[in-house]
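Here the complex is missing one protein chain, while the rest keep their positions.
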Amino acid sequence: MSTTAIEKNNLEESDSVSEKWVRPRMVDMPKGRLAMWWLIASEIVIFGGLIATYILFRLRHPEWGHAAGHTSTPLGALNTFFLLTSSLTIVLAHDAANRKDLKGAVRNMGITLFFGLGFLVVKSIEYSTEISHGFTLTAELFWSFYFLMTGLHALHVIAGMTTIFIIMLGVRKGKHLHRVEFAGMYWHLVDLVWILLFPLLYIAH
Amino acid sequence: MNFLPFPENISTFGVELDELAHLITIITMTAFVIAEGILLYFILKFRKKPGVKADYIPGNSWKQLKWIFIPLVVIVGLDLFIDEKNTHAWTLIKQNIPEKTHYELVEITGQQFSWLFRYPGRDGLLGTSDDFTSTNELRIPVNETVVFYLKAKDVLHSFFVPAMRFKQDAVPGRTIKGWFDATKTGTYEIACTEICGAGHSLMKANLIVQSKEEFKQWFESEAGKVTLPAPGDKKAPEIAPSAASGEHNTAAAKTEHQVASGKDLLQAKGCLGCHSLDGSKLVGPSYKGLMGRKEMVLTQDKEHEVTVDEDYLRRSITEPNADVVKGFSGIMPKTPLSEEELTAIVNHLKDLK
Partner (left out) sequence: MATEVKQHSVSPHNHHSELSFWRKYIFSTDHKVIGMQYLLTGLIMVFVGGFFAYVFRMQLAFPGQGIPLYGKLDANAYNMMITMHGTIMIFWVAMPLLVAAFGNLLIPTMIGADDMAFPTLNMISYWVFFISTVVLILSMVLPGPMAAGWTAYPPLSANGYPAQIDFWGSIGGSLWILAVALEFVAFLIGGINFLVTTFNMRAPGMKLMDMPITVWMMNIAVLVFMFSVGPLVAGAVMLLFDRSFGTGFYNPAVGGDPILFQHFFWFFGHPEVYVILLPGLGMVAEVIATMARKPLFGYKAIIYASIISGFLSFIVWAHHQFIAGIDPRMAVFFSFTTIMISVPFAVWMFAAIATLWKASITLNTPMLFALGFIGEFLLGGVTGIYLGASAFDIYAHDNYFVVAHFHYALIPDVFFGGLAAIYFWYPKFVGRMYNETLGKVHFWLTTLGFNMIFLPLFYNGLKGEHRRIFDYSAWPSLMSADMTQNRVIATVGMLILCAAQIPFVINMIHSARKGVKAERNPWKANSLEWVTASPPPHGNFETYPSVYRGPYEYSVPGREEDYWPQHLPQ
């Protein structure tokens, strides 16, 4: 066996794959980013199926427009504002992490978490108002879709916040700075899904 | 040529379907036998021999790949041929459904676990007050195009007549139109082929194909039994009613303000699909001589004897599987009934001798 042994970087920690021993690469990106793209792709299929189904039903049932009138557009718009702003702050966090500015990264991630929390608070206010008006999960098929889709989205918000929080703890100690980018990618997905849900569930009457 | 073990075919379009199956068999089985033959020949011929090396044939040039692609072109050609024949047969059976004829209309409803057939009565229109129904027995005239509307009351069912080569799922909320034309008289099986619950295996009906005269005679006598309500009560005729739920079925729809008779309810709610009136054992015990009968029942796996009384009847309907009569399985679904309907049914059952 005359193969020259090639020193290999410890792949578990580094995000740029060793140039030395992986010469041919189909995708020129770190494995974490690649994995995140695949994760986002599979999430898009889940939400895509749900949203496509909802649109098909909505076209079949024009009377849902009336039910959609009972969702609170101002609160939905506020939440849209929250998520869009938090997307900006997570980008700033990524930028800070790239500059090795630990304080700036942690601060911006903190602001992102704050807006995420704000989103969840507004969402729960909406939920309780709607339920107290009798628009429960089983009230009408529109409300079933509304609670299913926004609920699933809220779970993603919570998952994204948990991820950001864990990464933030690492960044504070100066570890895993590259992971800020992956958290940001995921957070953008959460944002993107909301941007689709908002007009479909709130605006279209 | 007719070598596949199909049951006897009694429908006009079944011939097309059988021919298609035979055509596919001839094509695919020829290909199959050739492929297996070559495979076996290669295995036997090219075994490892000392000192003989295999040939180096990577199959990466068109010259070598032609051995794959020439048979492939043949396969694609045969596939297209099959597809063309198939489209023809499919269009005939499922797509070009004839317009309704005079009274050869019937509405078929699947419910757990019986088939309900509803005939249009003398006026030839479904959904009018002179409709009449039967459970688990469909009568049609021979050599006559029968157009039907298929519905389901509770869960999915599938209407399968092997001798007709016909099958169609019955879906709650949908009315699916279909047709067939029987060419031979006799009695044939109708099955449910979509799993619909514990009694699925017993969901069976008979198709009785009669000569036109016999059918007309039967139809007239059944139509004559229908008691028409006062003229002012008559509802507007409704062809192929879109709603599928039980509320719109015969008895309940007939008179909205007064409760239908217990007898009609037994029919409309599908009870007679599983419980006979004549003492024969179907999916469940017979209604004949029910009141006062002593039965061995299982209550939570404990066996004891009960005497059938009014309370027992009520409980057996509202909580169907609380006491299960020995020799039967606890598969009866709960049927939503109003208090009046329940009373009407129980009173009727008490009178059944």
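Think of it as A and B in the order they're written, each chain with its own count starting at 1.
Rule of thumb we're sticking to: contacts are C-beta pairs under 8 Å (C-beta built on N, C-alpha and C of every residue); 3 or more make two chains touch, one makes a residue touch a chain.
What you are looking at is a predicted structure, and each value in this text was computed from that prediction instead of being measured.
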Touching residue (missing chain; options B:Ile10, B:Leu105, B:Leu125 or B:Ile176)
B:Ile176
Give the residue, chosen from B:Leu17, B:Ile108, B:Val146 or B:Val297, that touches the chain omitted from the document.
B:Leu17
Of the residues A:Ile55, A:Val121, A:Leu137 or A:Ile203, which one touches the chain left out of the display?
A:Leu137
Since one chain isn't shown, list which residues of chain A touch it in the complete complex.
1-8, 10-12, 17, 21-27, 31, 34-35, 38-39, 41-50, 52-53, 57, 60-61, 137-138, 140-141, 144-145, 148, 152
What residue numbers in chain B mark contact with the hidden partner chain?
4-7, 16-17, 20-21, 24-25, 27-29, 31-32, 35-36, 38-39, 42-43, 46-49, 52-60, 64-65, 67-68, 71-72, 75-76, 79, 82-83, 85-87, 89-91, 93-95, 154-156, 158, 160, 162, 165-174, 176, 189, 191, 193-202, 204, 244-245, 329, 331, 333-334
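In this section, only the chains that are shown with their structure count from here on.
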What's the distance between the Cα centroids of chain A and chain B, rounded to whole Å?
48
